[in-house]
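With one protein chain held back, the other chains of the complex are shown just where they sit.
The first chain written gets the first letter, and so on, giving A, B and C; residue counts start at 1 in each chain.
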Amino acid sequence: MFYYSIKIFLVGVFLIFFGGILSLLFWRKQKLSILVGTLGAVSGSILGLIPAIKVLLSGGKESLYIAWSIPFGAFFVEIDAISAFFLLCIFILSIITAIYGSRYLLEYKNKSLAKAIFFFNVLISSMAMVVVSANGMLFLICWEIMSIASFFLVTFEDEHKHVRQAGIVYLIATHIGTAFLLVMFILLGRESNSLDFDKFAAIKLLPSSMASIIFILSLVGFGTKAGLVPFHIWLPEAHPAAPSHVSALMSGVMIKTGIYGIIRVLTFLPNPPLWWGWLLIIVGAVSGVIGVLFALAQHDIKRLLAYHSVENIGIITMGLGLGVVGINSGSQILAILGFGGAILHILNHALFKGLLFLGAGSVVSAAGTREIDELGGLGKNMFVTSVTFLIGAVAICGIPPLNGFISEFLIYTGSFKGLITKQLDLAAVSIIIIGSLALIGGLALACFTKVYGIVFLGEPRSKHAMNVQESSMIMLVPMIILAALCVFIGLFSSITINWLKQCISQIAGIGPDVVSSQILPLSNILIKVSFAAFCLFAAIAILLFIRKKMLSAEKVSIAPTWDCGYAKPDARMQYTASSFAQPLVDTFKMILRTRKITEPIKDLFPVEGQFESSTPEVSRDYLFNPIFRVIYLLLGRLRWLQGGNIQLYILYIALTLIALIIWKLR
Amino acid sequence: MLLALIFIPFLAGVLSLVSRNASLRYFLLGTAAVLHFILTCSFWFFPPAALFNNWLGLDRIGQLILSITSGLFLGAGFYAISYLKNEKHQQIKDFQEDIIFSNVPEAIFICCMLFLLASMTFLALSQHFGLIWVAIELTTLTSAPLIYFHRHHRSLEATWKYLMICSVGIAIALLGNFFLAVAASTGGEKPVSLLAGELVKYANVLNVKWLKAAFIFILVGYGTKMGLAPMHTWLPDAHSEAPSVISSLLSGAMLNCAFLGIFRTFQVCTAAGLGDFAGDLLIALGLVSMLVAAVYIIRQADYKRMLAYSSVEHMGIVAIGLGLGKAAVFGSMLHLVNHSLTKAALFLVAGNILAVYKTKRTNDVQGMFKVIPISAFLWLAGILSITGFPPFGTFISEFTILKAGIEQGRFFVSGAYLVLLVIVFIGFATICIRMTQGSPEQGIEKVALKQRFLSVVPPAIMILLILVLGLFIPSTFRNFLHDICMLVGGN
Amino acid sequence: MLIEFMMIFLTLVNLIILSTSRLSTCIKVIAFQGIILGVLPVAGGQFDIQLVIFSIIAISVKAILFPSMLLRTLSQLNIHREKKPYVGYGMSLLIGLGAIVLSWWISKNLPLTITPANSAVLPVSIFTAFVGLYLIITRKMALTQVIGYLIFENGIYMFGVILPQKQPLLVELAVLLDAFVAVFVMGITIFHISREFDHIETDQLSTLRS
Partner (left out) sequence: MDNISIRIIQPILALILSPLLFGIINRTKAFFAGRKGQPLFQTYFDLWKLVHKGVVYSKTTGWIFRAGPIINLSAILLITLFIPLGHSKAVIFFDGDIFLVIYLFALIRFFTIIAALDTGSSFEGMGASREAQFSALTEPALFLALAAIACGTGKLSLSEILVSITSKFWLSHISIILFVAATLIIVLLTENARIPVDDPNTHLELTMIHEVMVLDSSGPDFAFIVFASALKLWVFTALFAGVLIPDIGFGFWPNLGICVLAVLCVSVVVGIIESCIARLKLLFVPHFIFIATVFAVLAMVFVLRK
C-alpha cells in the first residue's frame, strides 16, 4: 500500500507502451491501430497524472527501488515534487496531442501509421520515465530511448530529402549531447561511487572545480536537448519535419526534459557560485534574443514556432539563473521568484506552444502549405482555429491577461527586487534580464502579429488559402482545451502559483513553510492582477454595449477596403510576412545575415522582377559546419593509409614492431 | 568430450568434402553446427575434464570464446544453407565490373567452414602457447579459401593479402613465443613449461625483459590477426570481398580467437606484475585502431567495408578495455560478446541487402523499409547497437569502459575514446541510416518479396540477444565475466 | 667449427638472395637453407634419437618439399626474373650489409643468459629473418614474397633451434606442418593469380583501397 501511487504511475506508463505495441500489431487495420494506440496513451496518461498531482500538491516522495542486474544500474524511480511537476506537463500535453494526432495522422494517405503511433507512445512513456528515474543508468537508457523515438517521429515522412537531413542532424546533435551527459554522470558517480541520485544528492563538499565541471557538462549536454544557443541547430530543422502533433509534444515538453536535467543537477550541487547564475542568465538572454530574431525572419510557420521554442527556453533559463543568483546571495525571495517564474513558464510554454503547433497543424492540413506568404484570410473559414491561435499568440507574447504574462511578471518582479538591493552584481544581472526580456517581448509581439495577421487576416494570397475548411472536431477540441487552460492560468494565477509551492521549495532548497510565507504577498499581488484583468473584461463588455447602442440608430455599410485610389486592388498587393518583418530584419542584419536575391524592376514598362530572402541558421553555417569540416579534413588526410599496396602493409607491421620496441624496451 | 568437440566438425568437414550430394552436405553442416552448439552449452553445466595433462582444457575465457564461436556458427551455418541455395548457378555476372565468374565448389566451401570451426574450437581449448600458435595459423589457412569463394580478381587479391599479412604477423608471434620460452627458461632454476597455467603460477620467476619482448611480439603478431591498426590492413578487403556469411564468421568469431592469444599473454604479464606495461601497449594500439576506423568510416562508400572498419574500431575498444584493467576488463569482455553478436547479425543482414540490391555502394541503397522491412528493421537496430545506443548491450559495455577510464583518471584516453566513438557514430548515422529511409528505385521492389526464412531468423535472434543483454544480464553470466576479470587481476 | 661454417654460408646465401633477380636461384637458396637448418640441431654433436628424427623431417620438408613445390609453380608460370623491385639490387646489398652489422650489435646487447652452440647463430638468425621481411616488403613478385616469407620463418626457426628448452616434438611438427600448408595454399593462390592476371606482380593487386 505504501508504494501504491507510484505503482499506479508505472502501470500507466506500461499502458501507454502497451498501446503502442498493440497498434503495431494491428498495423493492417489502420483505424483500429490508431484507436488502441490513442486509447493506451490517454488512459495511461490519466493514470499517471494521479500520483503526479498528489505529490505536487502534498509534497513528499514516492519511490520504488528494485535491484537491477546491469552494472551500476538499479531500477530506482522516484516521484518528488520536481518530477511531479514535469509529469504534469508531460501527461497533460500527451493526452491532448494524442487525441489530436488520432485525427491528424489520417491526413497522411497511403502511409503505414502504426509506426508513428508506436513511437509516439514510446516517446511519451520514455519522457515520463526520464523525469522519474533516480538512477544514472536508468536515466541514460530512458533518455536515449526518448531520443530514438523522437528521431523516428521526426523522420516520419522520410521520402522527402530535407526530412531525412533534419533527422540526421537531430540524431547527431542529441547523441553528442548525450556524450557530455555520460561524462557528467560518471564524474558524479566518481564522487559518490554509485549512480543513484540520492547518493548524488548526499555528496557534500564537492571540490568546487569538479562541481563547476559537472555543471558545465550538464549545461552543454542538457542544453543541447533543450535547444540553448548555440546548441539549438537541430531544433529549427526537426520541428518542421515532424507531424504537427509530434512537434507540439516535442516542443512543448520533450525539450523541457533538458531543463529538467539542469534543474536536477542543480539540486545535486549545493551552494552554487555566482558565476553559474551569470552563465545561465547570459546563455538564456542570448538564446531568447537570437531565437526570437530568427523566428522573425522565417517564412515557414512551423520553423518560426520552433525558433520561438528557443526563445522561451532562453526565458526559462534566465529564470533559473535568477534563482541560482538568489540562492547564492542568500535572498530567498529572489530564488523563489526566479525558480517560480521559470517553472511556471515551463508549464505555460508547454500549453501555448502546444496550442500554436496544433493550430499550425490544422492550418497546414487545411491549406497544404507551411509558407506564411502563401496564406491569408484563413480566419473567415477557420473560426475556431483562428481564435485559439490568437489566444496562443497573445499568451506567448506575454501579454495580459493570459498566462504568458504571469510567468514573465514573476521573473520581472524578481529582477526588480534584485535591482533595488543596489548590490552591484545583483543589479547587473537584473539589468541584463530586464533589458533582454523587454526586447524579447517587443520582438515576439512583432513576430506574432505578423504570423496571425498574415495567415488568418486579410485576403487569401494564393490558391492554397482560397477555399479551406475548418478541421474536424477531434482536432479542434484539444486546441480549445489548451486555450482554456491558458486563460485559466492567466486569470487565476494566484491559485496556480500556490500549486507550485512544493516544487519551488524543493528546487530552491528552502523549506515549504518558508516558501509559502514568502509566496503569500506575491499571491496577493497576483490577485490584484486578476482583478485588473476582470476590470478589462468588464470595460470591453461595457464598450461593446455602448457601441451597439450608438450603431443601433445609424447605418452600417460594407465596402471594399480603402485602397488610396488604386484602380485594381488585388490580394497580391497585400503586405506579406517578409515585407512586414523586413524593417526589423534589416535593423538586426548583422546577426541574422539574411540572404537576399533581388531582381529589381526596370524602366517604364517593367518585366517582372523578383525578390527572395532566406535566413539560414547562423550558428550552423559559421560555427558547427566549419568545425566538422576541419575534422573531416584532418581525418581525410589519413586516407592514404589503406593504399592497397601489400608491401606497404607489411612495412606497417615491421614499423609498428620497431616503434613499440623502441617505446617500451629501451 | 573436448576431443569430440574438435572432431565433430572435422569429420563432418571431411565427409562433406567427399560426399557428392548437396543436400547431404547441408545436412552435415547443420548437424555439425547443432551438435557442436549442444556440446558447448552442456559444458556450462558439466565442466569437462582437461586432457593431455592440461594441454587441452576449458577455462573461463576459453569457454566464453568457445560459446560465442559456437553460437555464431550455428546461426551462420543455417544462414549459409539458404545462401548457398541462392548461389546455385554456375556462371555469375559480377555487379561491379562486367566479368563472369564462378564460385568455389560447394564441397570445398562447406568443408572449409567446418574446418574453420574445428580450428577455432581447437584454439579455444588449447592451453599451451605452442598449440595456440598452431591453432591460430590453422584458422588463417582454413579461412583463406572461404574468402576466395567468388572466383574473381578482387576476392583473389583480398585472399592473397589476407594470407600474406596474417602469415607474416603470425610468424612474428612465433618469435614472441620463443621469447616467452627464453623468459621461462632463463628465470628460475628449472625452466617453466609454456602451459598458460604454469606460466601464470611461476610468473614471478620469469625474466622480465624477455617477457616484455615476448608480449610486444605476440601483441603485434596476433594483433595482426585480431585487426588492430595499423596491422589491420587485410581486414576490410577480406570482409568486403568474402561472402557475407563468412564475413560474419571472421568478424564475429575469428577476431575473438586472435584476441584470446593476446589475452593469455596479457594474463601472464599481469601475473608477473607487468600489467601497466602491457596495458599501455594495448591502449595505444586500441586508440590507433579507433582512429583509423574513424578515418575510414566517415564518408565510407561501401557498407561492407564500413562494417569491417567498425570491427577494427571495436577490437580497439576491447583492447582499450583490457588495457585499462580493473573494472574495464568486465566491460571489455562484455563488449566482446556484444560486438560479436551485433557484427555477425549486421553482416548477415548486409548479405540480404546485397542479395536484393545487387550493390555494395551505400548511395545506391535506399528505402529498405519499403523493400525488405524485416531486414531493414534488423539493420537499423544493428546500426544503433553497434554505435552504442541503449537499450542495446553495447551501450553498457562501452559505458563501463569509459567509466573505468575516467575513474582511473586516464582523462586523455577516456576523452579520445569518447570523441572517436562520437565521430564513428556520426559516420554511421549519416551513411547507414539513410539506407533504410526514402523510397527505392524502380525494379527493386519485384525482387524483394521472396526473402528466405533462414536468412532473417539468425540475425533476428542475435539482435534479440543483444537487446536482452542491454536490459538484463543474468547474475551467473555476470559472475562468470567477473571470474574472467580475476584472471587478469581485475575485480 | 661445423656450425661456424654453416653460419658463414647462411650469411652469404642471404646476401646472394638480396642481390639476385633470378627466381630459380632464390629457390635453390631456400633448399640450401633448409638443409642447414635441418642439420643445425644435431650439428651441436649430441645425438638424441628424437632430435635426429625431427631433423630428418625438417630437412625433407624445408629442403625438398618447399623448393620442389615452388619450382613447380615457377615452371607453370614461365617467368624467371623478378622485374624491377622497389629497391635496386645494389642498394639491397648495402642494406643487407648494414643489417648484418645491426644484427650482430643487437645480439651483443640481448641479455641472453643461455649460451647457444655457437655465438654466431643468434645474429645470423636475426639477419635471416630480416632478409625475409625485407624481400617481402621490397619485391613485387608474389613468388618472391612467398620465398621471403619462407626465409623469414627460417630465421625465426633458427632462433627456436638455439633455445635450451625444446618445444615438445609435437608442437615442432605442428609448426612445420603449418608452414607447409601455408606455403601450399600460397602456391595455389599464386597459381590462381597468374591465371587471373597472367602475371604475378602484386603491385597490380591494389584495386581494393580505403
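Observations, loosely collected:
The definition used in the following text is that a contact is a pair of C-beta atoms (placed from the backbone, for glycine too) under 8 Å apart; a residue touches a chain by one contact, two chains touch by 3 or more.
Given the structure is predicted, the values throughout are model-derived calculations rather than measurements.
Every shown chain that the unseen chain touches in the whole complex is listed here: A. Of A:G60, A:G368, A:G442 or A:P626, it is A:G442 that touches the chain left out of the display.
Residue in contact with the omitted chain (choice from A:F294, A:Y452, A:F624 or A:Y649): A:Y452.
From the options A:K29, A:K111, A:H160 or A:K380, the residue with contact to the unseen chain in the full assembly is A:K380. Summary of contacts with the chain left out: across A:L56, A:C397 or A:L592, the touching residue is A:C397.
In the full complex, the hidden chain is touched by chain A at residues 376-377, 379-380, 390, 394, 397-400, 405, 408-409, 412-413, 416-417, 419-420, 422, 424, 427, 430-431, 434-435, 437-439, 441-443, 445-446, 448-450, 452-454, 457-459, 521, 524-525, 528-529, 531-532, 535-536, 539-540, 542-544, 546-547, 550-551, 554-564, 569, 571, 573-575, 579-584, 587.
By definition in this document, only the chains that are shown with their structure count from here on.
Relative to the whole-protein C-alpha centroid, the nearest chain centroid is that of B.
Across A-B and A-C, it is A-B that has more C-beta pairs touching.
The centroid of the Cα atoms in chain A and the matching centroid in chain B are 44 Å apart.
Between the CA-based centres of chain A and chain C the separation comes to 71 Å, rounded to the whole angstrom.
Listed for chain C are residues 133, 136, 145, 202, 205-208, 210, each touching two or more other chains. Residue positions of chain B with contacts to 2 or more other chains are 160-161, 164, 168, 209, 236, 296.
By the touch criterion given at the top, residues 128, 130-131, 133-134, 137-138, 140-141, 144-145, 148, 151-154, 156-161, 163-164, 167-168, 171, 174-175, 178, 181-182, 184-186, 191, 194, 207, 209-210, 236-237, 240-241, 296 of chain B touch chain C in their complex. Those residues of chain C whose C-beta lies close enough to touch chain A in the complex are 86, 133, 136-140, 145, 202-203, 205-210. Chain contact summary for the complex, chain A toward chain B: residues 68-73, 137, 140-141, 144-145, 148, 155, 158-159, 161, 164, 167-168, 171-172, 175-176, 179, 182-183, 186-187, 189-190, 628, 631-632, 635-636, 638-639, 641-642, 646, 649-650, 652-653, 655-657, 660-661, 664-665.
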